[in-house]
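Supplied in structure tokens, the structure appears directly below.
Let's look at subunit A:
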Amino acid sequence: MRRSFKKLFIAMLAVALVAVVSPVEAETLRLLTWGGYAPKEVIEQFEKETGIEVKMTKSNNEDMISKLKATGGSGFDLAQPSQDRITSAQADFDIYKPIDLSKIDASQIIPSMLAATKKNTSLDGKVYGVPHVWGTSGLVVNRKMAGQIKDYVDLCGPGLTGKVTYRLKRPTLIGFAFSMGEDPFAAYSDKAKYEMILDKVEKKLIDCKPNVKAYWSGGDAMLNLMRSGEAVAAMAWDAGGWKLNKDMADITFVAPKSGALGWIDTFALPRKTKAEEAAYKWINFVMRPEIAGKITSSAGNFTAAKGGDQYVADKLKAQFQESFPPADVDNIKWYPPVPPGLEEIEGKVLDRVKAAQ
Partner candidate 1 sequence: MPENSNVTFDLECRQVTKSFGDFTAVDQVSFQIPTGSFFSILGPSGCGKTTLLRMLAGFQHPDKGEILIKGKSVLGTPPNRRPVNMVFQHLALFPTMSVTGNIAYGLKRRNVKREEIRTRVADVLKRVDLPDAGDKRIDQLSGGQKQRIAIARCLVLKPDVLLLDEPLGALDLKLREQMKVELKLLQETFGTTFIYITHDQSEALVMSDQVAVMNQGRFEQVGTPQELYYHPETSFVAGFVGDSNRWEGHIDAIEGERIQIKTVEGESFVGRSIVKHQLKKGDSVEVYVRPESVNIENPKNRSDLPNQCRGEVISVLFDGARSQFLIRLPQTEGEISVAMPQTGEHAQLRKGDSINIAWAADQCLCFRRSSGNHDG
Partner candidate 2 sequence: MDKSSYTRFSLWILLLPFVLWLLLLILLPHVDMVSISLRERVSARNYTFSFKNYTEFFIEPLYWRTFVRTAWMSVLATLITLLIAFPVSYYIAKMMRGRLKALLFILCLIPFWVSELVRTYGWMILLRETGLLSTFLQWIGLSDQPVEMLYNDVAIMIGLVYTSMLFMVVPLVTTLDSLDDSLIEAGYDLGGSNWNVLTEIIIPHAMPGIVSGCIVVFMLSLGNYLTPILLGGKDSLWFTEQIFTQFITRFNWEQGSAFGILLLILSSLIVWAGLKLSRQSFTNVMS
């Protein structure tokens, strides 16, 4: 008994030592990012060029914030939250570090996107994010089986019992609000108004529940449901729709009538990043047009890199054009930064929707 405790103790000590010692050993970049944003090929090329080892952790918006919150902003050297989720998290938890824009090669980035992201990720005059990958979320529809679906509310239409799937997350609330004729983004600053809108959405989502096959949480679960035909329409990202479209021509991404929701994933520095220089090197590296092209091919979404799309396969471009006629591009609703406090209200709405029978 005692011996095994001793072993355990020594093992724990060893683990602690390794954890303390290892970061100084070789230069590594610990990247907290989305699936597809750092393909193997790109990592290998970066490692060859710079000698910096890249350790990639797949994540999503909430997970990134949780992880960084838990450590007070350490454990990772570079994160990729969506631009609208940065300021509120920074205000509440102080997990990021301002970006030194002088170290970013701005000439590689589409100016309008850089400007928009700078504006949206500023807090107290400091900039916390630069743009990387952008895309939209909207509808993924099996056109043969549910061609009538043109907007989010159509998911709740007749004849679709147990046939649709979406997430129980804030984009669903926002999307439904728009398709019900409201402008939730305009109400961001007016809490009362916003709550009223969410009330309406809540009722709609509860009424809609019989149509829901499952609330998906991982992208793969959604892809499976659509591919097997168990679901005929989903609220999802454009890239997912195009991925399905490659194998099954009937399924594709549809920009909803009320507008697809546009998001931009950024680069942000965790407050206790240990490899800041490496992080800037990575940012400038992946913004090179040919690297950006590779990332687009792997993630399925376009980047903010100037000239990046010329390295993208024609198929994806065609899919994009099919899903987004010019008018629809203009109609994209870009997420403004979420003011603090809104997410709590949204959380309760989502809980109630989930609990409703």
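In the analysis below, a contact is a pair of C-beta atoms (placed from the backbone, for glycine too) under 8 Å apart; a residue touches a chain by one contact, two chains touch by 3 or more; residues count from 1.
Selection rule: all candidates are chains of the complex that A comes from, given by their letters.
In this text, all values refer to a predicted model and were calculated from it rather than measured experimentally.
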item: Identity of the candidate that touches subunit A (this complex; choices 1 or 2); value: 2
item: Interfacial residue positions of subunit A with respect to candidate 2 in the complex; value: 2, 5-6, 9, 62-63, 65-66, 69, 89, 91-94, 162, 169, 209, 212-215, 217, 228-230, 340, 343-344, 347-348, 351-352, 354-355, 357
